[in-house]
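One structure, pasted below without further comment.
One protein chain is absent from this view; the other protein chains keep their places.
Chains here go by letter, A and B, matching the order in which they are written, and residues are numbered from 1 within each.
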Amino acid sequence: MRELTDDLMETVARELSVLPPVREEAIERILELAAQQRDAGPAAQAARIEPPQHGAWRARQRAWAGAGLAAALAALLWVGVARRSAPPEARLVDPAGPAGTAGEAASPVPGAVVVADLTAADDALRAVQFVLDAPGVRAVAVVGGFNDWDPAATRLERVPGTTVWTTTVLLPPGRYTYAFIVDDSTWVLDPRAPRAEDPDYGVQSSVLLVGRE
Amino acid sequence: MSRAKVLAPATHGAQRAAADRAMNVEIFGDGTSPRRASLRSPGGARGPMSGLPDSTVARAKLGDHAAFAEIVRHYYPRCLRFARNMLGDLADAEDAVQEAFLRVHAALPRYTEYGRFEAWLFRILANQCRTMWARERRRAEWLLRYAPHHAGVAAEPPATDDARGALLREIDRALRELPALLREAFLLYHVEGMGYEQMMMITGARPSALKMRVKRARDLLRARLREVRSA
Partner (left out) sequence: MTTSPFILAGAAALLLAASAAGQEPRLETRLDPATYRGVVAVIEQARARGLPTEPLVDKALEGVAKRAPGERIIGAVARLSERLGAARAALGPNASLAEVQAGAEALAVGVPEEALRELRATAPDASLAVPLGVLTQLVSRGIAVSRATETVLELLRRGARPPQLIALGQAVQEDIAQGMAPATALDVRLRGVLGALPSVSDDVRTTAGNRPPR
(Lines give C-alpha, C1' and ligand atoms only; values in the text may rest on other atoms or scores of the structure.)
Protein backbone atom coordinates (compact mmCIF):
# COMPACT_ATOMS: atom_id res chain seq x y z
CA MET A 1 0.00 0.00 0.00
CA ARG A 2 1.50 3.24 -1.04
CA GLU A 3 1.17 6.49 0.73
CA LEU A 4 1.01 9.84 -0.94
CA THR A 5 4.60 10.82 -0.54
CA ASP A 6 4.84 13.81 -2.78
CA ASP A 7 3.57 17.27 -2.09
CA LEU A 8 1.58 17.46 -5.27
CA MET A 9 -0.63 14.53 -4.46
CA GLU A 10 -0.94 15.69 -0.88
CA THR A 11 -2.20 18.99 -2.16
CA VAL A 12 -4.63 17.30 -4.50
CA ALA A 13 -6.08 15.11 -1.78
CA ARG A 14 -6.32 18.01 0.61
CA GLU A 15 -8.14 20.22 -1.88
CA LEU A 16 -10.57 17.50 -2.82
CA SER A 17 -11.25 16.70 0.82
CA VAL A 18 -12.85 20.02 1.50
CA LEU A 19 -16.54 19.45 1.99
CA PRO A 20 -18.72 21.44 -0.39
CA PRO A 21 -21.42 23.74 0.99
CA VAL A 22 -24.51 21.87 2.01
CA ARG A 23 -27.90 23.40 1.33
CA GLU A 24 -30.43 22.69 4.00
CA GLU A 25 -33.18 22.91 1.38
CA ALA A 26 -31.57 20.03 -0.49
CA ILE A 27 -31.73 17.84 2.58
CA GLU A 28 -35.29 18.89 3.29
CA ARG A 29 -36.21 18.02 -0.27
CA ILE A 30 -34.82 14.53 0.14
CA LEU A 31 -36.78 13.99 3.34
CA GLU A 32 -39.91 15.38 1.75
CA LEU A 33 -39.62 13.06 -1.24
CA ALA A 34 -38.91 10.15 1.04
CA ALA A 35 -42.04 10.98 3.00
CA GLN A 36 -43.99 10.97 -0.26
CA GLN A 37 -42.56 7.58 -1.09
CA ARG A 38 -43.71 6.38 2.26
CA ASP A 39 -47.14 7.98 2.01
CA ALA A 40 -47.79 6.23 -1.24
CA GLY A 41 -48.89 3.52 1.11
CA PRO A 42 -47.13 0.55 2.58
CA ALA A 43 -48.82 -1.80 0.13
CA ALA A 44 -47.81 0.29 -2.84
CA GLN A 45 -44.33 0.72 -1.48
CA ALA A 46 -44.05 -2.96 -0.81
CA ALA A 47 -45.37 -3.64 -4.25
CA ARG A 48 -42.67 -1.44 -5.63
CA ILE A 49 -39.98 -3.29 -3.82
CA GLU A 50 -41.05 -6.87 -3.44
CA PRO A 51 -42.16 -8.93 -6.40
CA PRO A 52 -45.92 -9.19 -6.24
CA GLN A 53 -47.41 -12.63 -5.58
CA HIS A 54 -48.38 -13.17 -9.16
CA GLY A 55 -45.00 -12.11 -10.39
CA ALA A 56 -46.07 -9.44 -12.83
CA TRP A 57 -47.25 -5.88 -13.32
CA ARG A 58 -50.68 -4.55 -13.95
CA ALA A 59 -50.93 -2.59 -17.15
CA ARG A 60 -53.58 0.00 -17.66
CA GLN A 61 -54.27 -1.04 -21.20
CA ARG A 62 -56.48 0.87 -23.52
CA ALA A 63 -57.09 -0.26 -27.07
CA TRP A 64 -55.36 2.16 -29.35
CA ALA A 65 -57.80 2.58 -32.18
CA GLY A 66 -55.91 5.56 -33.44
CA ALA A 67 -55.62 9.30 -32.97
CA GLY A 68 -57.07 11.88 -30.66
CA LEU A 69 -60.44 10.46 -29.80
CA ALA A 70 -58.97 7.33 -28.35
CA ALA A 71 -56.42 9.32 -26.43
CA ALA A 72 -59.11 11.56 -25.01
CA LEU A 73 -61.15 8.52 -24.17
CA ALA A 74 -58.10 6.99 -22.57
CA ALA A 75 -57.70 10.07 -20.44
CA LEU A 76 -61.31 9.88 -19.31
CA LEU A 77 -61.07 6.20 -18.57
CA TRP A 78 -57.88 6.89 -16.68
CA VAL A 79 -59.72 9.30 -14.43
CA GLY A 80 -62.12 6.59 -13.45
CA VAL A 81 -59.44 4.06 -12.80
CA ALA A 82 -57.07 6.38 -11.02
CA ARG A 83 -59.54 7.48 -8.38
CA ARG A 84 -59.15 4.55 -6.13
CA SER A 85 -59.13 4.32 -2.38
CA ALA A 86 -56.72 1.49 -1.89
CA PRO A 87 -53.15 1.73 -3.12
CA PRO A 88 -52.74 0.01 -6.45
CA GLU A 89 -51.59 -3.55 -6.37
CA ALA A 90 -48.95 -4.17 -8.95
CA ARG A 91 -50.19 -6.95 -11.14
CA LEU A 92 -50.12 -7.41 -14.84
CA VAL A 93 -53.12 -8.35 -16.83
CA ASP A 94 -51.61 -9.55 -20.04
CA PRO A 95 -54.01 -9.12 -22.91
CA ALA A 96 -52.30 -11.91 -24.80
CA GLY A 97 -53.10 -14.43 -22.14
CA PRO A 98 -52.03 -15.42 -18.65
CA ALA A 99 -48.77 -13.92 -17.62
CA GLY A 100 -45.98 -16.19 -18.67
CA THR A 101 -47.44 -17.53 -21.84
CA ALA A 102 -47.05 -14.49 -24.04
CA GLY A 103 -45.13 -15.28 -27.16
CA GLU A 104 -46.84 -18.55 -27.73
CA ALA A 105 -50.29 -16.97 -27.52
CA ALA A 106 -51.90 -15.92 -30.76
CA SER A 107 -51.31 -12.27 -30.16
CA PRO A 108 -51.96 -9.36 -32.42
CA VAL A 109 -49.01 -7.94 -34.25
CA PRO A 110 -45.93 -7.56 -32.13
CA GLY A 111 -44.55 -4.08 -32.49
CA ALA A 112 -41.05 -3.53 -33.66
CA VAL A 113 -40.10 -0.44 -35.55
CA VAL A 114 -37.17 0.23 -37.68
CA VAL A 115 -33.76 0.99 -36.30
CA ALA A 116 -32.28 4.11 -37.78
CA ASP A 117 -28.86 3.42 -39.19
CA LEU A 118 -26.66 3.49 -36.14
CA THR A 119 -23.35 4.14 -37.79
CA ALA A 120 -20.75 4.92 -35.19
CA ALA A 121 -19.96 8.26 -36.78
CA ASP A 122 -23.33 9.69 -36.01
CA ASP A 123 -24.22 9.91 -32.39
CA ALA A 124 -26.54 12.86 -32.77
CA LEU A 125 -28.90 13.32 -29.87
CA ARG A 126 -32.49 14.19 -30.49
CA ALA A 127 -34.85 15.71 -27.99
CA VAL A 128 -37.74 13.39 -27.25
CA GLN A 129 -40.68 14.50 -25.21
CA PHE A 130 -42.63 11.97 -23.20
CA VAL A 131 -46.19 12.92 -22.38
CA LEU A 132 -48.81 11.22 -20.26
CA ASP A 133 -52.17 12.60 -19.29
CA ALA A 134 -52.82 11.05 -15.90
CA PRO A 135 -55.21 12.77 -13.49
CA GLY A 136 -55.03 12.02 -9.84
CA VAL A 137 -51.62 10.43 -9.68
CA ARG A 138 -48.68 11.44 -7.54
CA ALA A 139 -45.68 10.46 -9.56
CA VAL A 140 -44.86 9.44 -13.10
CA ALA A 141 -41.56 8.09 -14.36
CA VAL A 142 -40.52 6.64 -17.67
CA VAL A 143 -38.32 3.57 -17.98
CA GLY A 144 -36.65 2.14 -21.03
CA GLY A 145 -33.41 1.05 -22.57
CA PHE A 146 -32.17 4.63 -22.52
CA ASN A 147 -32.13 4.88 -18.73
CA ASP A 148 -31.33 1.35 -17.67
CA TRP A 149 -35.04 0.75 -16.97
CA ASP A 150 -34.61 2.64 -13.75
CA PRO A 151 -37.79 4.22 -12.35
CA ALA A 152 -35.72 6.63 -10.32
CA ALA A 153 -33.79 7.93 -13.29
CA THR A 154 -36.30 9.86 -15.38
CA ARG A 155 -39.23 11.34 -13.57
CA LEU A 156 -41.86 13.34 -15.34
CA GLU A 157 -43.18 16.62 -14.05
CA ARG A 158 -46.74 17.75 -14.06
CA VAL A 159 -47.49 20.83 -16.10
CA PRO A 160 -49.10 23.20 -13.61
CA GLY A 161 -52.81 23.63 -14.08
CA THR A 162 -53.12 20.42 -16.04
CA THR A 163 -53.15 16.72 -15.47
CA VAL A 164 -50.43 16.20 -18.03
CA TRP A 165 -47.02 14.90 -17.03
CA THR A 166 -44.03 15.40 -19.24
CA THR A 167 -40.28 15.28 -19.55
CA THR A 168 -37.79 15.63 -22.35
CA VAL A 169 -34.71 13.51 -22.80
CA LEU A 170 -31.90 13.54 -25.29
CA LEU A 171 -31.50 10.26 -27.15
CA PRO A 172 -29.30 8.99 -29.92
CA PRO A 173 -31.12 7.56 -32.94
CA GLY A 174 -32.52 4.12 -32.57
CA ARG A 175 -35.44 2.07 -31.44
CA TYR A 176 -36.44 2.15 -27.82
CA THR A 177 -39.01 0.22 -25.89
CA TYR A 178 -40.34 1.99 -22.85
CA ALA A 179 -43.23 2.37 -20.47
CA PHE A 180 -44.44 4.75 -17.80
CA ILE A 181 -44.35 3.81 -14.15
CA VAL A 182 -47.11 5.57 -12.27
CA ASP A 183 -47.04 6.10 -8.53
CA ASP A 184 -44.03 3.81 -8.38
CA SER A 185 -46.26 0.82 -8.75
CA THR A 186 -48.14 0.61 -12.02
CA TRP A 187 -46.83 -0.17 -15.48
CA VAL A 188 -48.59 2.01 -18.02
CA LEU A 189 -48.22 1.91 -21.78
CA ASP A 190 -48.17 5.08 -23.81
CA PRO A 191 -51.62 5.39 -25.37
CA ARG A 192 -50.10 7.29 -28.26
CA ALA A 193 -47.40 4.83 -29.20
CA PRO A 194 -47.24 1.52 -31.00
CA ARG A 195 -46.88 -1.46 -28.74
CA ALA A 196 -44.22 -4.10 -28.66
CA GLU A 197 -44.93 -7.63 -27.66
CA ASP A 198 -42.44 -9.25 -25.39
CA PRO A 199 -41.77 -12.92 -25.89
CA ASP A 200 -39.06 -12.78 -23.27
CA TYR A 201 -40.98 -11.45 -20.28
CA GLY A 202 -44.58 -11.31 -21.42
CA VAL A 203 -44.98 -7.64 -20.60
CA GLN A 204 -45.88 -5.32 -23.43
CA SER A 205 -44.14 -2.02 -23.73
CA SER A 206 -44.42 1.01 -25.96
CA VAL A 207 -42.09 1.61 -28.84
CA LEU A 208 -40.34 4.79 -29.76
CA LEU A 209 -38.35 5.43 -32.87
CA VAL A 210 -35.78 8.20 -32.82
CA GLY A 211 -34.68 9.08 -36.29
CA ARG A 212 -31.78 10.96 -37.73
CA GLU A 213 -32.22 14.12 -39.70
CA MET B 1 -19.99 12.31 19.01
CA SER B 2 -21.99 15.36 18.16
CA ARG B 3 -24.24 15.31 15.20
CA ALA B 4 -22.90 17.18 12.22
CA LYS B 5 -24.17 20.67 11.76
CA VAL B 6 -25.02 20.61 8.14
CA LEU B 7 -25.57 24.23 7.42
CA ALA B 8 -22.40 25.69 6.05
CA PRO B 9 -22.23 29.44 6.36
CA ALA B 10 -22.20 31.21 3.05
CA THR B 11 -18.82 32.74 3.51
CA HIS B 12 -15.87 32.77 1.22
CA GLY B 13 -12.19 32.18 1.29
CA ALA B 14 -10.56 31.74 4.62
CA GLN B 15 -13.79 31.85 6.53
CA ARG B 16 -15.18 29.08 4.34
CA ALA B 17 -12.10 26.97 4.83
CA ALA B 18 -12.30 27.44 8.56
CA ALA B 19 -15.98 26.56 8.57
CA ASP B 20 -15.31 23.47 6.53
CA ARG B 21 -12.60 22.34 8.84
CA ALA B 22 -14.86 22.95 11.78
CA MET B 23 -17.45 20.81 10.10
CA ASN B 24 -14.87 18.14 9.53
CA VAL B 25 -14.08 18.10 13.17
CA GLU B 26 -17.70 17.86 14.16
CA ILE B 27 -18.41 15.02 11.85
CA PHE B 28 -15.32 13.07 12.40
CA GLY B 29 -15.11 13.63 16.09
CA ASP B 30 -11.48 12.97 16.62
CA GLY B 31 -10.23 16.16 15.03
CA THR B 32 -8.64 14.50 12.03
CA SER B 33 -9.51 15.50 8.53
CA PRO B 34 -10.44 12.62 6.25
CA ARG B 35 -7.37 13.18 4.13
CA ARG B 36 -5.02 12.82 7.01
CA ALA B 37 -6.79 9.77 8.23
CA SER B 38 -6.50 8.21 4.83
CA LEU B 39 -2.82 8.94 4.62
CA ARG B 40 -2.29 7.39 7.98
CA SER B 41 -4.26 4.29 7.36
CA PRO B 42 -6.54 3.16 4.59
CA GLY B 43 -8.78 1.64 7.17
CA GLY B 44 -9.54 5.08 8.58
CA ALA B 45 -13.09 4.86 7.36
CA ARG B 46 -13.85 2.25 9.93
CA GLY B 47 -12.93 4.62 12.68
CA PRO B 48 -14.86 7.55 14.05
CA MET B 49 -15.76 8.63 10.54
CA SER B 50 -18.38 5.92 10.06
CA GLY B 51 -20.21 7.02 13.14
CA LEU B 52 -23.78 5.92 12.83
CA PRO B 53 -24.82 3.17 15.20
CA ASP B 54 -26.45 0.11 13.69
CA SER B 55 -29.54 0.89 15.71
CA THR B 56 -30.17 3.99 13.63
CA VAL B 57 -30.19 1.96 10.47
CA ALA B 58 -32.36 -0.65 12.11
CA ARG B 59 -34.85 1.99 13.19
CA ALA B 60 -34.92 3.50 9.72
CA LYS B 61 -35.49 0.08 8.28
CA LEU B 62 -38.57 -0.25 10.43
CA GLY B 63 -39.92 3.00 9.05
CA ASP B 64 -38.70 5.47 11.65
CA HIS B 65 -38.76 8.74 9.75
CA ALA B 66 -36.51 10.51 12.23
CA ALA B 67 -33.93 7.76 11.97
CA PHE B 68 -33.84 8.11 8.21
CA ALA B 69 -33.41 11.85 8.60
CA GLU B 70 -30.45 11.18 10.89
CA ILE B 71 -28.92 8.97 8.26
CA VAL B 72 -29.33 11.59 5.58
CA ARG B 73 -27.88 14.39 7.70
CA HIS B 74 -24.99 12.24 8.76
CA TYR B 75 -23.90 11.13 5.31
CA TYR B 76 -25.01 14.00 3.13
CA PRO B 77 -21.84 16.11 3.29
CA ARG B 78 -19.55 13.25 2.40
CA CYS B 79 -21.86 11.95 -0.28
CA LEU B 80 -22.04 15.41 -1.75
CA ARG B 81 -18.29 15.72 -1.72
CA PHE B 82 -17.81 12.40 -3.43
CA ALA B 83 -20.45 13.16 -6.05
CA ARG B 84 -19.10 16.62 -6.64
CA ASN B 85 -15.61 15.28 -7.13
CA MET B 86 -16.90 12.59 -9.43
CA LEU B 87 -19.11 14.85 -11.53
CA GLY B 88 -17.39 18.22 -11.36
CA ASP B 89 -20.63 20.08 -10.84
CA LEU B 90 -22.33 20.81 -7.57
CA ALA B 91 -25.86 20.87 -8.93
CA ASP B 92 -25.39 17.52 -10.61
CA ALA B 93 -23.89 16.22 -7.40
CA GLU B 94 -26.95 17.31 -5.43
CA ASP B 95 -29.15 15.50 -7.92
CA ALA B 96 -27.09 12.33 -7.73
CA VAL B 97 -27.09 12.39 -3.94
CA GLN B 98 -30.82 12.97 -3.83
CA GLU B 99 -31.47 10.05 -6.12
CA ALA B 100 -29.17 7.84 -4.13
CA PHE B 101 -30.86 8.59 -0.84
CA LEU B 102 -34.29 8.03 -2.32
CA ARG B 103 -33.24 4.69 -3.68
CA VAL B 104 -31.79 3.78 -0.33
CA HIS B 105 -35.01 4.82 1.31
CA ALA B 106 -37.07 2.71 -1.05
CA ALA B 107 -34.90 -0.34 -0.59
CA LEU B 108 -34.43 -0.07 3.17
CA PRO B 109 -37.14 -2.55 4.09
CA ARG B 110 -35.19 -5.32 2.46
CA TYR B 111 -31.71 -4.14 3.42
CA THR B 112 -29.96 -6.75 5.50
CA GLU B 113 -26.25 -6.03 5.53
CA TYR B 114 -25.87 -4.65 9.00
CA GLY B 115 -22.55 -2.99 9.59
CA ARG B 116 -22.08 -2.28 5.90
CA PHE B 117 -24.60 0.44 5.42
CA GLU B 118 -22.03 2.98 4.37
CA ALA B 119 -20.70 0.72 1.64
CA TRP B 120 -24.21 0.08 0.41
CA LEU B 121 -25.00 3.77 0.35
CA PHE B 122 -21.85 4.62 -1.52
CA ARG B 123 -22.40 1.82 -3.96
CA ILE B 124 -25.76 3.24 -4.88
CA LEU B 125 -24.29 6.72 -5.05
CA ALA B 126 -21.40 5.59 -7.21
CA ASN B 127 -23.86 4.03 -9.64
CA GLN B 128 -25.84 7.24 -9.81
CA CYS B 129 -22.67 9.15 -10.52
CA ARG B 130 -21.74 6.77 -13.28
CA THR B 131 -25.12 7.08 -14.95
CA MET B 132 -25.11 10.82 -14.65
CA TRP B 133 -21.60 11.14 -15.94
CA ALA B 134 -22.39 9.11 -19.03
CA ARG B 135 -25.44 11.25 -19.68
CA GLU B 136 -23.60 14.48 -19.20
CA ARG B 137 -20.88 13.38 -21.57
CA ARG B 138 -23.39 12.60 -24.28
CA ARG B 139 -24.98 15.96 -23.69
CA ALA B 140 -21.64 17.73 -23.91
CA GLU B 141 -20.85 15.93 -27.15
CA TRP B 142 -24.22 16.95 -28.52
CA LEU B 143 -23.62 20.56 -27.60
CA LEU B 144 -20.19 20.45 -29.18
CA ARG B 145 -21.62 19.10 -32.37
CA TYR B 146 -24.78 21.13 -32.64
CA ALA B 147 -24.04 24.34 -30.82
CA PRO B 148 -20.40 24.97 -31.68
CA HIS B 149 -20.61 28.58 -30.63
CA HIS B 150 -21.34 27.33 -27.16
CA ALA B 151 -18.59 24.74 -27.33
CA GLY B 152 -16.12 26.88 -25.45
CA VAL B 153 -18.44 27.03 -22.51
CA ALA B 154 -19.87 23.56 -22.71
CA ALA B 155 -16.56 21.80 -23.07
CA GLU B 156 -15.38 23.15 -19.76
CA PRO B 157 -16.98 21.87 -16.60
CA PRO B 158 -18.77 24.79 -14.99
CA ALA B 159 -16.74 26.49 -12.30
CA THR B 160 -18.60 25.67 -9.15
CA ASP B 161 -16.87 27.73 -6.59
CA ASP B 162 -14.66 30.64 -7.43
CA ALA B 163 -13.39 30.95 -3.92
CA ARG B 164 -11.38 27.79 -4.20
CA GLY B 165 -9.48 29.29 -7.00
CA ALA B 166 -7.35 28.36 -9.86
CA LEU B 167 -5.62 25.43 -8.22
CA LEU B 168 -8.84 23.61 -7.65
CA ARG B 169 -9.91 24.28 -11.19
CA GLU B 170 -6.71 22.68 -12.40
CA ILE B 171 -7.18 19.71 -10.16
CA ASP B 172 -10.80 19.46 -11.15
CA ARG B 173 -9.94 19.50 -14.81
CA ALA B 174 -7.29 16.85 -14.39
CA LEU B 175 -9.70 14.75 -12.39
CA ARG B 176 -12.29 15.09 -15.11
CA GLU B 177 -9.82 13.72 -17.62
CA LEU B 178 -9.36 10.51 -15.73
CA PRO B 179 -11.43 7.55 -16.83
CA ALA B 180 -14.41 7.32 -14.51
CA LEU B 181 -13.32 4.08 -12.88
CA LEU B 182 -9.91 5.46 -11.98
CA ARG B 183 -11.37 8.68 -10.67
CA GLU B 184 -13.80 6.74 -8.56
CA ALA B 185 -11.11 4.53 -7.06
CA PHE B 186 -8.82 7.48 -6.39
CA LEU B 187 -11.53 9.44 -4.63
CA LEU B 188 -12.75 6.56 -2.53
CA TYR B 189 -9.24 5.73 -1.37
CA HIS B 190 -7.47 9.06 -1.00
CA VAL B 191 -10.34 11.43 -0.34
CA GLU B 192 -13.05 9.39 1.32
CA GLY B 193 -10.40 7.39 3.13
CA MET B 194 -11.87 4.00 2.52
CA GLY B 195 -10.12 0.71 2.67
CA TYR B 196 -9.90 -1.73 -0.18
CA GLU B 197 -12.33 -4.12 1.39
CA GLN B 198 -14.97 -1.46 1.66
CA MET B 199 -14.15 -0.25 -1.83
CA MET B 200 -14.74 -3.76 -3.08
CA MET B 201 -18.19 -3.67 -1.58
CA ILE B 202 -18.81 -0.36 -3.25
CA THR B 203 -17.42 -0.98 -6.72
CA GLY B 204 -17.55 -4.74 -6.90
CA ALA B 205 -13.98 -4.82 -8.14
CA ARG B 206 -11.30 -6.93 -6.50
CA PRO B 207 -8.73 -5.22 -4.28
CA SER B 208 -5.95 -6.04 -6.72
CA ALA B 209 -7.80 -4.26 -9.50
CA LEU B 210 -8.62 -1.39 -7.19
CA LYS B 211 -5.04 -0.93 -6.15
CA MET B 212 -4.01 -0.72 -9.77
CA ARG B 213 -6.71 1.82 -10.47
CA VAL B 214 -5.67 3.99 -7.56
CA LYS B 215 -2.04 3.90 -8.56
CA ARG B 216 -2.79 4.59 -12.18
CA ALA B 217 -5.03 7.46 -11.22
CA ARG B 218 -2.23 8.96 -9.18
CA ASP B 219 0.23 8.57 -12.02
CA LEU B 220 -2.09 10.19 -14.51
CA LEU B 221 -3.01 13.03 -12.21
CA ARG B 222 0.58 13.66 -11.36
CA ALA B 223 1.61 13.72 -14.98
CA ARG B 224 -1.26 15.96 -16.00
CA LEU B 225 -0.78 18.45 -13.21
CA ARG B 226 2.95 18.68 -13.75
CA GLU B 227 2.31 19.29 -17.41
CA VAL B 228 -0.12 22.05 -16.57
CA ARG B 229 2.19 23.66 -14.10
CA SER B 230 5.19 23.66 -16.34
CA ALA B 231 3.17 25.13 -19.18
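Observations
The rule we apply is simple: contacts are C-beta pairs under 8 Å (C-beta built on N, C-alpha and C of every residue); 3 or more make two chains touch, one makes a residue touch a chain.
The structure presented is a predicted model; accordingly, all values stated were derived computationally and were not measured.
Screening B:116, B:130 or B:224 for touch with the missing chain picks out B:130.
Residues 123-124, 126-127, 130-131, 200, 203-206, 209 are the ones on subunit B that touch the missing chain. For subunit A, the residues touching the absent chain in the complete assembly are 51-52, 55-57, 66, 90, 92, 109-120, 143, 145, 148-151, 175, 177, 179, 181, 187, 194, 198-201, 203, 211.
To be clear about the criterion, only the chains that are shown with their structure count from here on.
Annotation: 27 Å between the Cα-based centres of subunit A and subunit B.
Across the complex, subunit A is touched by residues 6-8, 10, 16-17, 20, 23-24, 33-35, 38-39, 42, 63, 65, 68-69, 72-73, 76-78, 80-81, 84-85, 90, 93-94, 97-99, 101-103, 105-107, 109-110, 131, 138-139, 141-142, 145-146, 160-161, 164, 167-168, 171, 175, 187, 190-191, 211, 215, 218, 221-222, 225-226 of subunit B.
On the subunit A side of its complex with subunit B, the touching residues are 1-4, 6, 8-24, 26-27, 29-31, 33-35, 37-38, 45-46, 48-50, 123-125, 147-148, 150, 152-153, 170, 172, 184.
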